[in-house]
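Complex shown without one protein chain; remaining protein chains in place.
Labels A and B are assigned to the chains in the order they are written; within every chain, residues are numbered from 1.
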Amino acid sequence: MSSPPELGMQFSDLRQQKDAYRLGAWVFVASEIMLFAGIFLVYLIGRMTHPEAFTEGSHELNQFLGAVNTAILLTSSFSVAVAVSKAEDKKYRTASWLLLLTAVMGICFLGIKAYEWYEEYERARVPGLNFTYEGEHLPGLLLFFWFYFTSTALHAIHVTIGVLVNLWFAWVCRYRAHWVPDPSPVVLSGIYWHLVDLVWIFLFPFLYLVGGAS
Amino acid sequence: MKTHLLVWLSLMLLLGLTVVAWQYHLGFLMALAIAVTKAALVIAFFMHLRKESPLTKFVAGAVLFWLLILFGFTLADYFSRLGF
Partner (left out) sequence: MKDYLYEDVSLKSWLLTTDHKRIGILFLLTITFFFIIGGVAATLMRMELATAPGDLVSADVYNRLFTLHGTVMVWLFLIPSIPATLGNFLLPLMIGAKDLAFPRLNLLSWYVFLFGGLLTLWSIIIGGVDTGWTFYTPYSTTYTNSHVIMMAAGIFIVGFSSIFSGLNFIVTVHSLRAPEMTWTRLPLFVWTLYATSLIMVLATPILSVTLVLIAAERLFGVGIFDPALGGDPLLFQHLFWFYSHPAVYIMILPGMGVISEILPCFARRPIFGYKFIAGSSLAIAVFGFLVWGHHMFAAGQSLYAGLVFSFLSFLVAVPSGIKVFSWTATLYKGSIRFDTPMLYALGFMGLFTIGGLTGLFLATLAVDVHLTDTFFVVAHFHFIMVGGMLMAYLGGLHFWWPKMTGKLYPETLGRISAVLIFLGFNGTFLPQFILGYLGMPRRYYAYPEQFEFLNVISSAGAVLLALGYALPLAYFTWSLIKGRPAGADPWNAAGLEWKVSSPPPHHNFETIPVVEQPYRYPRPGHE
């Protein structure tokens, strides 16, 4: 009995390989969640220590664009979820289009995010680059904006990787469907994209919606 | 497909809700509760945790448990020391 070419030599059959990759993806997600959890913990303590500064910083952000970006990411998560179920039904053409759509939404998200960063740069709010502030909430506001840039940049890196992965699988599903006789890789990339979405679900209220509307 | 659509609609609804809650100054805990609900929806339906093997559920449960440890013990010190 010869084994199929996509089977790694360490596995005895495709089912075992699939289970291993699935578990690996979830353990990876677990580790990533702990990473962002650490950042959120520091955020929480910073916010409790400097409530006024965090409110002031949050009010300087663009709530409208933040909400739009959240809507985009939630929708992209939806489209990737549908893409995965299409791939599981072996409807690779539809899946390909949906993955492409997801990637485009990811790019839109990054574009809007970049525009927001530019706005904050213009207002001299980038720590280490041009942060200048004369008001009374200095240490807290610096902390807020450092947190803002670090967490959104870390998140944006994840989005970028996700966009590339989605583009790759859009191409594979369209032109090289025989590479994925088993849709597991698409499922895994979907799990990753949902993780990206999950992180943003928390980042949005933590950054943009502090202290109520002014 | 139909479940996915419903989940997406509720997510958008919750997004609207969290913005409204912000406008009416409903505070951090409200925002947190909405975010947790959204996350739960994404995990359960989009990531199919509901249909995953018990092992995967165990991994998810383990993360939740470890998050509780991290936040619980650290914040316990802060609340009892500084009394936020």
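Here, a contact is a pair of C-beta atoms (placed from the backbone, for glycine too) under 8 Å apart; a residue touches a chain by one contact, two chains touch by 3 or more.
The structure displayed is predicted, hence computed values, not measured ones.
Only one of A:27, A:68, A:107 or A:177 touches the chain withheld from this view, namely A:27. Checked against the full complex, the candidates A:133, A:146 or A:168 give a single residue touching the omitted chain, namely A:146. Seen from chain B, the chain kept out of the figure touches residues 55, 62-63, 66, 69-70, 73-74, 76-77, 80-81. Touching residues on chain A toward the chain that is not drawn are 8-12, 16, 19-20, 23-24, 27-28, 30-32, 34-35, 37-39, 41-42, 45-46, 49-50, 127-128, 131, 139-140, 142-143, 146, 150.
By our rule, only the chains that are shown with their structure count from here on.
Of all residues in chain A, those touching chain B in their complex are 19, 22-23, 26-27, 30, 33-34, 37-38, 41, 44-45, 47-48, 63, 67, 70-71, 74-75, 77-78, 80-82, 85, 190-191, 194, 197-198, 201-202, 204-206, 209-213. Against chain A, the residues of chain B that register as touching in their complex are 1, 4-5, 7-8, 11-12, 15, 18-19, 21-28, 31-32, 34-35, 38-39, 42-43, 45-47, 52-53, 55-56, 59-60, 62-63, 66-67, 70-71, 74-75, 78, 84.
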